[in-house]
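All protein chains but one are shown in place.
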Amino acid sequence: MGRDMSEPLLRMRGVSKTFPGVRALSSVDLTVRAGEIHALMGENGAGKSTLVKVLTGVYPKDDGKIHFAGETIAPASPREAESAGISTVYQEINLIPRLSVAENILLGRQPARFGFLNWKAIHRKAERALERIGLRIDVRREAAAYSVAIQQMAAIARALDVEAKLLILDEPTSSLDEREVEDLFDVMRRLRDRGLAILFITHFLDQVYEIASRVTVLRNGERVGECETANLPRLELVAKMLGKDRAKLESGGEPRTAGTKRAAPGVPADSEAAREAFFQVRGLGRRGGVEPFDLDMREGEIVGLAGLLGSGRTEMARLLFGVDAADTGQCLLDGKRFAPSSPRKAIDRGLAFCSEDRKTEGLVPDLSVRENLILALQASRGPLRLLPRKEQMEIAGHYIRALDIRTPSLETPIGNLSGGNQQKALLARWLAIQPRLIILDEPTRGIDVGAKAEIEKLVQSLRERGMSILFISSELEEVVRNCRRIAVLRDRKKIGELTGPDIDERKVMRMIAETDEGRDFRGGVPAVPNDPPREE
Amino acid sequence: MMRKGLRFHLDGGRTIWPVLGLVALLVLNLIFSERFFHLEILDGRLYGTLVDVLNQGSKVMLLAVGMTLVIATGGVDLSVGSVMAVSGAVGAVLVTRTEIPFPALVACALSAAVLMGLANGVLVALAGVQPIVATLIFMVLGRGVAMLITGGQIITFEDRAFVFLANGHFLGLPLTAAIVALVLAGTALLTRGAAVGLFIEATGNNETASRLCGVNTRMVKVLVYGFSGFCAGAAGLIAASNIKAADSSRVGEMMELDAIFAVVAGGTALTGGRFTLIGSIVGALLIQILTTTMYNLGVPPTIAPVPKAALIIVVCLLQSEQFRRHFVGRREIARPTVPETG
Partner (left out) sequence: MRQPMNLPVATRHVPLIATGLVLVVLFATASVLYDGFFSLRVVVNLLSDNAFLGITAVGMTFVILSGGIDLSVGAVVAFTSIFVAALVGSHQVHPVLAILLALCIGPAFGCAMGLVIHFYRLPPFLVTLAGMFLARGMGFVVNMESAGIQHPFYDRVLSFGIPVARGVPIPATALAYLLLFVAALILAHFTRFGRSIYAIGGNETSALLMGLPVGRTKILAYSFNGFCSTLAGVVATFYMGSGNPAMGFGLELDAIASVVIGGTLLTGGSGYVAGTLMGTLIFGTIQAALVFDGRLNSWWLRIAIGALLLAFILLQRFLSSRSTDRRTALAQRSRPT
């Protein structure tokens, strides 16, 4: 490209940021060059968005230095970062839907004559800004009239309008279809060729390899890798994201942390397979959610859902529980048709769903622990047959003991509890209705190690008593440890299942890392899971 | 059951303020107007300023009970004044033009009121219209319908049963007080003795979570507006009985605002969630005693809104977190919240 590659455009060194109780960033380095598309990846809680917020002045950093375009900067607000030449397009596409595209691009900076806006100039400037990224549309129409992809282009045009040197794109492809992604990539390449640096935050593996020349991976607030994508095998990237050591995996050693035994002993695989599935899902799918999938659940079985962030696990759960309406497919419960059209219907048929987002979907924060605990149970009894207070306290007390929920009293508002105890209480809420099938979405998120083990033991005992469990977790080893059957998802699609007593993380990750062509074209790891890995 | 609820909510803390305010007002009256606490018994009935307060304040108390449940779901009902007008109009027309027995008349008036309330609820819960907007529509429509029913006239009546409603006595106390007590007890029974209260609070505090638990949040919302209509209907009958007439253009004017204020001052947050019926009653008493105090102090009733305004502002500021921070200050410097995802 003929550019001077010696001095990178952006160099973040040793950046740290701590919030009360959480160390979000630990001495993170990030280097981005002009004329380069650099991907930033990491699972939930890895620190991606904190890093970006520090860079764009939303948060002040605790430690470290930021060098940008030859100067040391410390932006105190997004405006300052913008003036320095760092522009951001956020995931939620922050445009004003009812205003025209032209207005959105120029809001706050409209050309004016004696204080009066010059609309002709506004429209002209907007058109030119869009032309620079190769888009020609009617800028007078309101932004909401256009597809998300076009709106994103407008947001990018706005970001660029201020002479940006670095463009940060936060999950830009989450809402786009294949063709729109290609259009976006065309624009990105065009900008790159003109010398713009682009920081591309995403969780889509394929896209990283398609568009980015380098990738930085964060995990738990630390940088675990920065490589050129041309030299990075997909399996290694996946391993880094999940915190596994690829070398250890290759050597065939079992990647287990000390003391984790297989928690599902005993029941031989054959007798399980022989049992009829009481819950059968065929071709259930939703546009924008997850592609049509099949699933079978048997009594006394724990099925895991594994996949990277964004792969569609929660989408799947929401379809099963009736939170989202499915476009296609059907379910059979005990052989009878069952249409999960609402949580109420699902609960009546014996389903339960412990959501991953406890703040918006789980906790009723001002209500007491007791009330939260019996809420679902009370809802199935209806508004009139109130559970007698004594019984409520017995039930609540039972689960508090069983799950070791730390709370000053039953009447404490649940919002006052620590995260881990909140999670346990929400779990207890669902256990209280004694469901046949319970979907656990990230049940151990935010829980300390000791409590995690308790929950896992609990999950196993539920299975032994005949409950069917769908176990969703980002912690691969957890899934592998607890489940004898794992459905694997990637990029909103179920790509396969793994069964058997000897499934391990390596197999799951290989399945995730495979491309559609069936080969990992970056490292030569074959598609068939049981073959020994070949040398590169 | 009410006692348990009372204890719990007083422990919750928010009800302290209006009670303190009430006490302050009573003390003020004690100092400045000794006639305030004077009570005497005539013909087996209790008379005195305090009794008047109960009687006059019965309408706002009834409105406040209904409004409490609506606000608890995160909504608001601006139409209660107009519903009062409709209910009074129906009652007056029925009593002067027909021979139907009084209980049936009451039933008709209340049904009309409940229907209006349910219409509000349907707009809010099923059509997704903002509560302010939906109830504003019925506020305007309702007033027109009420005037339509009375033909623009003020319809007077002499019917003994109807007049007795607001002017009669029961066990020595005004009948209106007994009505309020009855409605309050019934509501408390329904909300605390059954799971209705739990569902309302859950819906108002986190609708999504409640829906995921299987609570029929839509039905909850529709029904609270219907109930608010019921309370407004009762208040409307009392108002008509008060003046022995149905004055569709003036009755209930501005009362929705008094009711909302009573609820908010009583400790139920406008954003919804936990509610306290006792608190709303206290809030309504607060307003009524404020009005009576002003009257006793010789303040013209038209100026009475000014202290009301001051009260509202004080209550709001006390409930505002930013305001409290100004005064609690140094220890609780605002810190950036922990990010949800990294």
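In order of appearance the chains are A and B, and numbering begins at 1 in each one.
Keep in mind that, in the parts below, contacts are C-beta pairs under 8 Å (C-beta built on N, C-alpha and C of every residue); 3 or more make two chains touch, one makes a residue touch a chain.
What you are looking at is a predicted structure, and each value in this text was computed from that prediction instead of being measured.
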Contact list for the unshown chain, restricted to visible chains: A, B
Listed residues A:G85, A:G289 or A:P343, member touching the removed chain: A:G289
Touching the absent chain when the full complex is considered, from A:P97, A:G134, A:G195 or A:P501: A:P97
For chain A, residues in touch with the removed chain: 44, 78-79, 82, 90-92, 94-99, 103, 107-108, 110, 112, 115-117, 119, 141-142, 144-150, 158, 171, 174-175, 177, 203, 287-289, 309-315, 324
Sites on chain B contacted by the missing partner chain, in the whole complex: 76, 123, 127-130, 132-134, 136-148, 151-152, 248, 253-254, 257, 260-261, 264, 270, 300, 302-310, 312-313, 316-317, 320-323, 341
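Throughout what follows, only the chains that are shown with their structure count from here on.
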Touch list for chain A against partner chain B, complex: 19-22, 24, 42, 44-50, 53, 59, 218, 221, 321, 323, 343-344, 347-348, 353, 355, 359-367, 371, 375-376, 378-387, 411, 429
Partner chain A, residues of chain B touching it in the complex: 8, 193-196, 198-199, 201-202, 205-206, 208-216, 273-274, 335-336, 338-342
